[in-house]
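Here you go, one structure.
Complex shown without one protein chain; remaining protein chains in place.
What follows is chain A.
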Amino acid sequence: MPLTKIDRRSTLLGLGASAGALAMGTRFTHAQSAAPIKIGFQKHATGIGAAYGRWYDATTQAAAARINEMGGINGRPLEIVIEDDGTDPKRGAEVLEKFASQHECDVAFGTLFSHVVIGSAPRAGELKLPYFVVSEGHHVASGMLNRYTLQPGITDVKSQVQSMAPFVANNLGKKVTMIYPDFAFGHDHRDYFSAAIAAQGGEVVAKIAIPPTETSFTRYFPQIPRETEVIYHVMVGPAVLTFVKEMGEFFGPSRPEIFGFIDSLEAVAIDSPGLEFLEGTYFWEGAPRHAQANQTEYDAAFRAAVGVDDRGASVDDPRDISTYAHMFGCWDTLNVIKAGMEASGYRGPGDRAALIEAVEAMTDMPLGMDHPTGAKLFNGKTHQAFGEQHISRVEDGNLVVVHTASIEDGLYEDEVDYTTQSF
């Protein structure tokens, strides 16, 4: 059935108003040459994602300052426009509307929590507003979203999980019990890791889903089979401290190997009281929170720019721990936007499609100050970046990298080709 498109509201306003707008537009276009490029930053300032939002903000401001010090983008300064999305998908979509229609931003940028991204992305497509996300969700590469939504600064969870399986199977054990929250993030881990460990000759011997409202976990630990060699945990939220403490009380000194995702403990000091049980256990990290012996000059410069010390804490307050394993994605993404705008000769919203095509054409993103925590490979078809992933062991309260999975370890077959979608 052919689609009927109703004329937009502006056409109803009459010829006089249109002529007036045209005159204003001409004047603005001329003035715009030196006007800032506005990037709408969808920030988790309130709600469950606030800890992430604060550090995403700090990283974004630092990246923007560096870009401006280098002369901006196409000779224009960069301006970050912040709106709080409340870590809520409804508000997230409203914020995108504010960026597009009220602040007249060139692109939108943010944010971590997948439900906010998925709730906002349809509006990005409808508003034809490029939406660069730093979410690590598989929703972009899965094909669920649209051509206006891209994730060029952080690896997605499917790739992260897949790249962990070889190390787990070869070094920790092949019989794995998974403990995960009973919602989509946990289900992603369950499904992707189950497949990945099977490909390594291992198996998941138990899948323990924990309702998100749970505050005590003691009744779940007896469900862990005796044959378990590795516990894979990906608990998130404020209950994680209780989870670790109760797991320690359950196992005592005799425990299987334990592997988890640092997502659970972002913004939490790994040597916090109550986390002693984590000594000798392993964590995934997108970027190593604690500076390593082989730290690159880029990582050191990145920490200095954002205001983070060698333990991933704020230089102003060592108790204020950053979300180091994720927040680099904001820095990388802003540099991708800059590179895309420069490659496409971006001048204004009329060039948004060209900007997206320029980013889609990107592939290698080498280690350097634009990507200070590691090189990345961008897949323009799936709009998804892939980077190295780290496994760190807790040793004397320090996170020490014991394995780095290559970019190739995390690659998987394309599930979508966004470049075939029209603008």
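A few notes on this one:
Quick note on the criterion: a contact is a pair of C-beta atoms (placed from the backbone, for glycine too) under 8 Å apart; a residue touches a chain by one contact, two chains touch by 3 or more; residues count from 1.
The definition used in the following text is that contacts and distances are computed from a predicted model.
A chain of the complex is left out here; the name its UniProt entry carries, from "Branched-chain amino acid transport system permease protein", "Cytochrome bo(3) ubiquinol oxidase subunit 4", "Cell division protein FtsW (Lipid II flippase)" or "NAD(P)/FAD-dependent oxidoreductase", is "Branched-chain amino acid transport system permease protein". Among the residues A:Asp84, A:Asp370 or A:Glu388, only A:Asp84 touches the chain that is left out of the figure. Contact with the undisplayed chain is limited, among A:Tyr148, A:Phe185, A:Phe283 or A:Phe386, to A:Phe185.
Although one chain is not displayed, its contacts with chain A can still be listed: residues 1-9, 12-13, 45-46, 83-84, 88-90, 93-94, 97-98, 101-102, 114-115, 118-119, 121-123, 126, 137, 139, 144-145, 182-185, 187, 209, 211-213.
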